[in-house]
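With one protein chain removed, the remaining protein chains of the complex are shown where they sit.
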Amino acid sequence: MTFKDMRRGLGEFWSEFRKVKSGIVGLVLFAFFLILVIFEPLLVPFPEASSRWNDMAYWQDNPSGVPPAWMNAFTDQKRAISVRDENAHITENEITRGRMYEVVYSYDYQYDVAPRDMIFHLVGDGTAQVMLTMTSPDGINVILMRSTTVRLSEGINVRLSLDNDTRDNAFRFGTTHEDRAVSGRLTQQLIRPTDVYFSKAQFGIMNRPEALKGTYTFTAQVFFSSDQSRLDESFYVVAGRVSGFLGTDIRKRDIWSGIVAGTKWALLIGMLTALMAVGIGVIYGVMGAYLGGWKDALMQRIFEIFLSIPILPILIVLSAVFRPSIWILILLMSMFFWTGPVKTVRSIGLQIKEETFIEASKALGASSWRLIFKHMIPLLIPYSFASMALYIPQAIVFEASVSLLGLGDRTIVTWGQILQDAWRSGAVLNSQWWWVVPPGMFVAIMGMTFAFIGFAMDKILHPKLRTR
Amino acid sequence: MYWKYAVRRILNGILSYIIIIFILSALFNTVMEETARTQIEETVRGELMGIQQARQMTAEEIQNYYRERLDFFGKQYMLDRPVFERILFRTWNTLTFRFGRSTSIRSAQGERDVFTIVWEVVPRTVSLFTVAMAINIMIGLWLGIRKARKPGKTLDKSTSIATMIVFGMPAWWLGMMLIMLFSYTLRLFPSGGMVSTPPPTGIHYFLDMLYHMALPLMTLVLIGFWGSAFLTRNIVLSILQEDFIMSARARGLPERKVMYGHTLRTAAPPVVTMALLSLLATVAGSIIFEGIFSWPGLGNLYWVAVSQNDIPVLMGNLSLTVGLYISGLVILDLIYGFLDPRIKVGGRR
Partner (left out) sequence: MGKILEVQNLKLHYFTSKGIVRAVDDISFFLNEGETLGVVGESGCGKTTMAVALLKMPTPPGRIVGGQIIVDGQNIMSLNETVMRRKIRWEKISMVFQGAMNCLTPAYTIGRQMMETLQEHREMEKDEAMERIKKYLSYVGLSHDVIRRYPHELSGGMKQRVVIATALFLEPKVVICDEPTTALDVVVQAQIINLLKELKEKLKLSFIFITHDLATEAEVSDRIMVMYAGKIAEIGTNQQIYGEQGPMHPYTKRLLGATPRLHENVEELAFIKGTPPDLLMPPQGCRFHLRCPEVMDVCSKEEPPLEEIESDHMVACWRCRS
């Protein structure tokens, strides 16, 4: 089997493969996943999702547990979308001692349902007093924060959150415009500041708010007592009621980022496990066929024992006891999956062994290894690939199953981990479908991808089952 | 001929079972012994408390008693013997279904005996999964034969695509989807459990169980029958191309007899293999599936045992699962041998 033979073999294989439409669909899907993996940083709003999945700070500006942004297309009551605005206008005013900045932000609010939160970021150095006011579209001025002390320093980004930091003012603002009977029954805890601020100042502002659409202007007066301090930049983030491509989970993580981050792990887990399992299985089968005699019988016996082990329960117990990393898990899975191809490979191997060209090679003095690797294995390559393709979905589902039980590798993001969080947090109960559906769907789609590819290869290998 | 094959197969199965239990016992020996030690201490302390209620004991008396009893139990559980012996002892116990007592779980009657706990959940798993398998096989066979009759045409192609779509779909995820849809959104079916609380009596108990079985059954069937149909189709198709089928037609046999007699009868061994193997696979995956539906079966018990670190129940459950699994494989081979005349009757005279 020379390189030229391989090239020609591949060429023939490819021309056959091309004819099977489902195989092509499979390849297209596979390409799609590859694109997700390769271009991950460009495709997601949170490129560090992989490494910082459990880092709360990375996600803190997101709303918790909200549906995807495109849901707005399906409802009359449009919900505010999460967005980040860097167009703050900073001006520095001359004062005698210290430094005084005025930062003006503008937010065009055209929704029916207010965002969860609005967070203003200040980046700079020094201790400052901040006063934050808001001018609504109908001209009402509201003081959001009267005199809050913040400490800015290199690397620390100060967040002023309407939801957390202006609750008292929001309550006061609300009660001034609300019917006493209603406001008497409410406390700070029960209202949402953003709901109050973005509504018309009228009766019902606190329990049945009506959205006030238009341009809102926010002004922050930042006063530093020291000349050395400075304000470098400022921006705000709106934590909407809908967010992102696939919404967020209860820990404010953007699910789309998570899904894309998980893609590479899925591919890795699937392909590596399948490769190792089929590799071991094929070599095992071929050696058994080649060696024959009592060695083969012994190998068969060992094989039968492995076959009798139900994989998932054992995997789960091992995972529970030993808490393996993902790599060990892949290894463990291969150690159980290898049994799959062995029976078929061994019977093919036995057939090949009987072929005269093997006898001829032996007569010419070929060594056993040469015979096995140069003659027998190349004939098994088509079958191996078809096998591998069909094992990949299984491996991915197994890892997802183990992760779902909470036994997976918590340092990485896999689709199974996302599902585990969803199940644990009662996403199913709360009908948070954007959290539950995508990870599983992606598992299913990746399974589908390799099913298409694998079955197409299978069709080529078994032309008898073709139908013209 | 056949009985020789059967006996050999059964012996093989038993041997495999023993070996696996041995390996498992060895692997989990340390963990299980810790549990045993803890349980012994509990028992002895219980005894001490009982005695102290009857009369007072001096500090020395307590200590002596404590040590004596620990030694006594230690000997009983062979904790003073070398490791290998302990492992053998444990293997033997497991093989004879003496699993010990659970640390945290009680059976429906409130017992702690692991065997009782495990044994009483087996029928629940078996009932769900065998019903699902039966439905899957029936639909799969019917569909597979229809596909094999007109291969490459619309039915065949479209169902093959559906097969590939569900190929990589985890059953438990589909379960989650259906729960969200049918239980929470449409409120048609219960979201979990096997019976309502409080459980009704008489015929209503049975109906109630069916009502709870509906969603998990639907999930299993939606995912399951495609594979059976696909495999049946392939098996039947390859048989239809055999010479003896053409020969049967040439002899003037009606198509009905050719298809359902000759073809199906020849297809029986591989089809049965496929059916049973798929059943075994689903049961192995039942741990999560039952968890999603809170179906109180073997899988669910396994998960509870793992999460509560209840090693005795875990080992008991695992042994039983492995036992069922191996039995399934052995039964499969026996049925296969019975259906395939080449094995049933043996070779040439």
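A and B are the chain letters, set down in written order, and residue numbers restart from 1 in every chain.
To be clear about the criterion, contacts are C-beta pairs under 8 Å (C-beta built on N, C-alpha and C of every residue); 3 or more make two chains touch, one makes a residue touch a chain.
Please read these numbers as outputs of a predicted model, since none were measured by experiment.
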Exercise. Which of B:Thr91, B:Ser160, B:Asn234 or B:Thr266 touches the chain that is not shown?
Worked result: B:Thr266
Problem set entry | Positions on chain B contacted by the hidden chain, ascending | 242-254, 257, 261-262, 265-266, 268, 339-342, 345-349
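Just so it is clear, only the chains that are shown with their structure count from here on.
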Seminar exercise, completed: Taking each chain's centre as the mean of its CA atoms, chain A sits from chain B at a distance in Å of 33
Problem set entry | Complex interface listing, chain B residues touching chain A | 12-13, 16-17, 19-20, 28, 31, 151-152, 156, 160-161, 163-170, 172-174, 176-177, 179-180, 184-185, 191, 234, 237-238, 241, 280, 283-285, 287-288, 291-292, 302-303, 306, 314, 317-318, 321-322, 325-326, 329
Problem set entry | Interfacial residue positions of chain A with respect to chain B in the complex | 22, 304-305, 307-314, 316-317, 320-321, 390, 393-394, 396-397, 400-401, 404-405, 419, 423, 428-429, 431, 433, 436-437, 440, 443-452, 455, 464-468
